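Of the protein chains in this complex, all but one are displayed in their positions.
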Amino acid sequence: MIETTTLVDQNCHGVLRTELGLGTFEAQLGRTAGPPAAGTTFFDTQTGFAVRRWCPPLLGLEPHTSPAGYLARRRELGVLEAGRRLLRGTGVTTYLVDTGLPGDLTGPEEIAAAGAAEAREIVRLELLAQQVADTSGTVDSLLANLAHAVHTAAESAVAFVSVAALRHGAAPAGDPPGPGEVRTAAGRWLARRRVGGRLTDPVLVRHLLWTAVATGLPLQLHAGGGEGRRADCCDGGPARIAGFAAATAGLGTDLVLLHGLPYHRHAARLAAAHPHVYVDLGPALAHTGARAADVLAEVLELAPFGKLLYSSGARGLPELHVVGARVFRQSLARVLGGWVADGSWALADAQRVAEMIASGNARRVYGLDDT
Amino acid sequence: MIETTTLVDQNCHGVLRTELGLGTFEAQLGRTAGPPAAGTTFFDTQTGFAVRRWCPPLLGLEPHTSPAGYLARRRELGVLEAGRRLLRGTGVTTYLVDTGLPGDLTGPEEIAAAGAAEAREIVRLELLAQQVADTSGTVDSLLANLAHAVHTAAESAVAFVSVAALRHGAAPAGDPPGPGEVRTAAGRWLARRRVGGRLTDPVLVRHLLWTAVATGLPLQLHAGGGEGRRADCCDGGPARIAGFAAATAGLGTDLVLLHGLPYHRHAARLAAAHPHVYVDLGPALAHTGARAADVLAEVLELAPFGKLLYSSGARGLPELHVVGARVFRQSLARVLGGWVADGSWALADAQRVAEMIASGNARRVYGLDDT
Partner (left out) sequence: MIETTTLVDQNCHGVLRTELGLGTFEAQLGRTAGPPAAGTTFFDTQTGFAVRRWCPPLLGLEPHTSPAGYLARRRELGVLEAGRRLLRGTGVTTYLVDTGLPGDLTGPEEIAAAGAAEAREIVRLELLAQQVADTSGTVDSLLANLAHAVHTAAESAVAFVSVAALRHGAAPAGDPPGPGEVRTAAGRWLARRRVGGRLTDPVLVRHLLWTAVATGLPLQLHAGGGEGRRADCCDGGPARIAGFAAATAGLGTDLVLLHGLPYHRHAARLAAAHPHVYVDLGPALAHTGARAADVLAEVLELAPFGKLLYSSGARGLPELHVVGARVFRQSLARVLGGWVADGSWALADAQRVAEMIASGNARRVYGLDDT
């Protein structure tokens, strides 16, 4: 039996602080902006079934308890106590928390306390830029403040993350934009945006990415397919990412691809082709429940074993932290255990690779043992 | 053991009325326009092997009987009796029949009678447009007749289907074309086409799609990868479909993606992202035989269980109806049964999901219980 002693969740988010009814709980399971189709429910998904498989036992119920029964028990315990039990049931020892999501979510300290674990912050580049823009009146101050903010964040954060990188324009490919181009784009953005307005300008996104690359901190990139909600944007994720990966080769900054299905094999191939490219396992496993072992096995085809990182990608519900971690551990044990059983791998190698993927690779890439 | 009591085939075609020799039978198994490569036969495919696996027992022979032996027995019984035995061996209770294919194929009533089942019609938009054009002399009459024909068809048909949607131009993405644009395209088509000429103009295809969307009837879309014959056209299927899915969100008309390999996972992702998008399982399973369970499992990763619909996609041979249905039932039982066996799913949930995919979802989407 392949076991892992520690687990680093290299990309997750906080959980909601309020009690949830059946409808609001269900909405967190979906990956669309709106409600489910008439006659269907988000509970009838791999994510919904996995929540019912793994979470009820942590609250003293049978696996596969009905949604209503589970939520009744959850309310009985209260959101705080249920959250504590769930997070402590993940086995996660270190959470790297992307704090850039909207909504009333717990921060790294609260997650650490609730989960009896450590937590570090990942800074979301687009949010940082928006905050800087809210307090900058001129192009000069915007650009200076942006550079300052990114470098200051790099001193305490463990990584940067960008979601806009692959959504807006063919931006990431190629080299950093020139100073004049950046100034023009900054002026245009300042002139048109309202306070809190989102950053979507391709030139500024590219400038922001290259500013982050210059800090040397690992850069996590949401890529096409990471979340269903974005399935309607251009499907060119892997091709675009490939261009940015080529452009940043040899600079000393690691890229971590937060790819999900159906591009997990493309991501694995990029990790094999570029020393500085790493692959996240989060969305590909956490959303696929009973199929997660098969998806994990597909990523393990081409990706070097030292280039894979676990995450849950969880947001909003502590249940999603549980599902991510449990599904990952079970999948890893099944896949690697199967290869040991059929003679393809030696047991000692399998155990070593399991520890690498569960925590060792993340500790090395993010320097978690350095401080 | 997961069982399904009824089965709706949500996209199929009629069968040939004439006796078939070995060569003409084999040609129906291929998915190329021409003969197989020298030294090869279409019997040596998953489809060919699946026909030999499932059909001989329905005609009183051993599984895996040789093609020649099987066809001898088929001729002995006669095309009518063989067709009755085969169709009644599918377990299909309702056939939704796309009547827009060329060739001397049986219609919905004949399929229903031969198969002791119900049958409803799916109207192929391109054929409807061609028929209207054959009898319309001016742009005004063409456009008026087209609108009338689509709305009349919507009163009796159970769905529309389009194959041109994804083949001709980047059409589907974006909004309906403007009136002037449509008139120009209609004039051009009328001026150049011969009687029976096919509709390939991107503007008219788009106009036709949006006219169909306006009726509220479900719209089935052949997408890239559905059939090998079209593999030489642009591979942008999923990206194009994604654009059309985004443009039609919230209008109240459901889209059913007739995607096949290798885009089944993309289709599943779109079904997760959009409430009005559904995924067909037909070509992905019927063409892959011994691999169908694995392909089904891949679709079940991201697609909500209420968004999946069974079809055979069969055309020409009753044997293809049999293969579609048998391979689907066996795959469903294996995949869901496996998840029950390993504790991932509860048995009651698996049974419920099996009924949804086999018939419940189709009954709801096509309103089969409404009349």
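For the reader, a short list of remarks on this structure follows.
By letter and in written order, the chains are A and B; residue numbering begins at 1 in each of them.
The working rule: a contact is a pair of C-beta atoms (placed from the backbone, for glycine too) under 8 Å apart; a residue touches a chain by one contact, two chains touch by 3 or more.
This one's a predicted model, so the numbers in the text were calculated from it and none came from an experiment.
Of the listed residues A:300, A:332 or A:368, the one in contact with the hidden chain in the full complex is A:300.
Note that of B:41, B:145 or B:351, the residue touching the chain absent from this view is B:41.
One of A:49, A:70 or A:339 touches the chain omitted from the figure, and that residue is A:339. Here the missing chain is touched by one residue of B:295, B:314, B:335 or B:353, and it is B:295. Take chain A: the residues that touch the chain left off the picture are 238-239, 242-243, 245-246, 249-250, 254, 265-266, 269-270, 272-276, 297-298, 300-302, 304-307, 339, 342-346, 349, 353, 356, 364. Chain B meets the missing chain through residues 31-32, 34-42, 44-46, 49-50, 52-53, 63-64, 225, 228-236, 261-262, 287-291, 294-295.
We take it that only the chains that are shown with their structure count from here on.
Between the CA-based centres of chain A and chain B the separation comes to 37 Å, rounded to the whole angstrom.
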